[in-house]
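Apart from one protein chain that is not included, each protein chain of the complex appears where it belongs.
Labels run A and B following the written order; every chain starts at residue 1.
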Amino acid sequence: MNATLRVLRYIAPKLAQFIFVVLATYTVVFLLITFLPGDPLLAALASKSGGDTIVDPEALERLRQQYGLAGTPWEQYWHRLGMLVHGDLGISIATGQPVATMIARTLPNSVEIALIALVIAIVIAVLFTFLAFLAPVRWLRNLLLQIPPFGVAIPAFLTGLLLISFFSFTLGWLPSSGSRQPGSAILPAVTLALPVGAILFQVFSAAVLEAQASQHVFTAVAKGVPPWRIFTAHLLRNALLPTITVLGLTIGYLAAGTAVVETVFSRDGIGRMTVNAVLARDINVIQGIVLMIAAVYATVNLVVDLAYGVIDPRTRRSGRRPARTAQPADEPKEVTA
Amino acid sequence: MSGALLQVDGLRVDYSTRGRWKEVVHDISFEVPAGKVVALVGESGSGKSTVSQALIRRLPENGRITGGSIRFAGNDLVRLPERALRKIRGAQIGFVPQDPGSSLNPLMRVGEQIAETLRIHRRMPRAAAAARAVEILDEVGIPEPALRASQYPHELSGGLRQRALIGIAWACGPQFVIADEPTSALDVTVQRHVLDQLDELVQQHGTAVLLITHDLAVAADRADEIIVMYQGEIVERGATADVLNAPTHEYTRRLVAAAPGLREGRLVPQVQAGEESALFAAFRERVAAQAGSSAPSARAESILEVRGLGKTYGVRGGSFLAADDVSFAVPRGKTLSIVGESGSGKTTSARIAARLVQPDAGTILLDGEDITRATGESLRQLRRRMQVVYQNPFGSLDPRMTVERIVAEPLRSFRVGDRSSQRLLVRELLERVRLSSELADRRPGELSGGQRQRVAIARALAIGPELMILDEPVSALDVSVQEQILQLLVDLQAEFGLSYLFISHDLGVVRQISDRIVVMQKGRVVESGDAADVLGAPAHEYTRELIAAIPGSSAVSG
Partner (left out) sequence: MRLLRQPGFVISLLVLLLVAVAIVAPSLLSTHDPYLSVPKDRLLPPSAEYLFGTDNLGRDLYSRVVHGTALSIVSAALAVAVGVVVGGLVGLASGFLGGPVDFAIMRLVDVLVAIPGILLALIVVATLGFGPVSIGLGVGLGAAGSFARVMRSQVLRVRNEEYVEAARTLGARMPAVVFRHVLPNAARPVIAVAALELGTAILGVSALTFLGFGAPPPAPEWGALSAAGRDFIAAQPWLSIIPGLVILAVVLAVNRVARAIGGER
């Protein structure tokens, strides 16, 4: 009974934070759209009909009602919030379909490549770190450590274009576009995986190298623990901590990356939908997508926090992640060399 | 030659910084006889820790052994292949690392960290190893061993963690244990108990121990032989009594003279006669004038008096009583020291007295004037009379400012003189604290710990205060440097009529500088009085324990 209470006490603030982030995102986006100059409905209509806007005020009002843009900002805010609680994200101005349906239809495509990309990225990160860690030769390790800056600096569309040019046109192995063919997810996933993998590698390898030089690994070596066990029992979990913190960031990368990747590979997906929505100034769709992504991000962070609680016993009681070099308060002196 | 368990011959170690290799251990040779405790004594930069790491051939990334041999149990550890060395580490040579705060894996239970080494070297099955681990925790004096074995390191205090590390080192019954500064990070009473535990294990198992320490007094208490290292070389070696009573090398003599545990009695000011510029004379006059600003009859007897201080901190899950009804008075021109271990409340009380922290209860009187509620500009003006010197020479100086700007800062804040007169005064002050005025244009990063602390003292002195509150000012310094700073403080006190409120956990330091001593424990004052009385005839149990825990006391008393 005590244990469940403690777990609940640990989770409760995190859940509250989750709900807060989603609500706050909704509010911030709403404020941004409301207070940035320009009337969203007129802009969207102008974009749809290529310049001929409907002047009739009654018709305009009806449209406002239809798209949930009627009334004062205050009224709009609560009205939309009420809809949100019911899972209704409004109607798309450009296509006339419910936003929620649009998202539900295109989301699986994006999730497919995002998940594959994440797996590839993790594999790259762990593999390269393992090589760098075990590399007895220093120049190999230095060489491997040069790769992440490269992976982070390369524009996603360049990777995509290079891959298409090489694998689709030169070699003819993989399809360059579309979402239905069997291999169509591979190139987009690899494109997405590159920057994510680079960051994960950077963080994970830095964490491993730092753990390797740490005091407690020295103690383990002095005990005569063999290298394999040092890696698994003394390095891995300790290095995982900063790495999973970065995981939340990578979701952001993946979400943003789909916009470019899906455009380059002409795939149906959330990213492409967002791009089209912006081109059409379709506010409702944009809001819906942003909310959804914020919800996903908050969920991932929640999972990460819970994982922290599982991996690091120091966080269990305090409910907060410890600073890098946590030292309790009862050490009176600095240690001289 | 035989009977030596460990024989080091001509060992050389290099370190590389920024691509260049430099030798840091120069051709040292020594022996550790079976069943004896040998202390390796040295200060920072001596190379003693490097030697300890080289013995088990685990130097950091940028270190390497470049020559010599380490003979142990018929093998040369320098040339032994890694696999064979792994069998020796932990099983035949145990290692007690320093810094219990970071030497244990924070994500692994304490019992498991002991059981691990049993499973590897003794091939014990899981259950048996776990059970034996609990026994070992008991053997090293940890209460409730079964509970502690299931806990994580952060749930144990520093002393318990150090004992666990000792347990790990002795788990497989090694013939030889290297203990690298095993107690430096601990309170002095805890240190004593842990070292006692070490002694006991040595007695029981007949283990040979190489005890690395910077504290000659600890070596004096616990070791059969002492080896002194200085800048990568061995400068002295011999039986403990010989080294202490008849040191042959200059450096050893300095160490012996400087060790607080080995000295008794107060330091005597060595006032230096010398020329003094007009500027400095003016400065001195100003200080004297400030001190005598109120009429002698109106002047309070104590420059600083606190009555009934109380301070409670709110912590997760409750509150923490940092100070409880604390009262003391600093006599004019004299030193009152507050001594206590961590959690005693000495730092809190000092910070309250310095008006850095607001007390929940009590009054603070500076020269008879109630300053408890002073804020804003009036508090700022008080700073002219009351200055603070901090413990950490690395943190109390702004790393981006030159020494001159640092020392001149109080002059700037209070607009004393113009730029050129300030600059001159700074240079004089630097010389008074025995720093070459060339250092005025350097930054703190380029100075040693001792030099930085002198800068901090010069800075505190610049505005000519009457009272200086010194919070552990020498704790982070090497022993030989400590002495110099303490002597400097004593000299300055005589020269300028300064009063000191001195905080320290080290009674050995405190007894060299104090006129009055206040002993604190768990937020309360347990004893206070003249230094001679408190040290010579302590009334409280805790005071007696503190005095007994000063390392070197057995060597001194005989």
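We adopt the following convention: a contact is a pair of C-beta atoms (placed from the backbone, for glycine too) under 8 Å apart; a residue touches a chain by one contact, two chains touch by 3 or more.
For clarity, every value in this text was computed on a predicted model and none was experimentally measured.
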Of A:Ile91, A:Leu174, A:Val217 or A:Ile293, the one touching the omitted chain in the full complex: A:Ile293
Selected residue (touches chain absent from view) among B:Tyr390, B:Phe496 or B:Tyr542: B:Tyr390
Chain not shown: contacting residue from A:Leu241, A:Ala255 or A:Val304: A:Ala255
Contact residue for the chain not shown (choose from B:Asp76, B:Glu250, B:Glu369 or B:Asp398): B:Asp398
Absent-chain interface as seen on chain B, which is shown: 354, 356, 380, 383-384, 387-388, 390, 392, 395-400, 409-410, 413-414, 456, 459, 463
Residues in chain A touching the chain absent from view: 17, 20-21, 24-25, 28-29, 32-33, 36-38, 40, 43, 149-150, 152-158, 161-162, 164-165, 169, 252-253, 255-256, 259-260, 263-264, 274-275, 277-279, 281, 283, 286, 289-290, 293-294, 297-298
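Here, only the chains that are shown with their structure count from here on.
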Rounded Å distance between chain A and chain B, as computed from the means of their C-alpha atoms: 48
Residues of chain A touching chain B in the complex: 213-216, 218-226, 229, 233-234, 237-238, 311-314, 318, 325-337
Chain A-touching residues of chain B, taken from the complex the two chains share: 43-45, 48-49, 56, 58, 60-61, 86-91, 95, 97-99, 101-108, 116-117, 120-121, 152, 154, 157-158, 165, 168, 181, 184-187, 214, 316, 341-343, 392, 472, 475-476, 478, 505
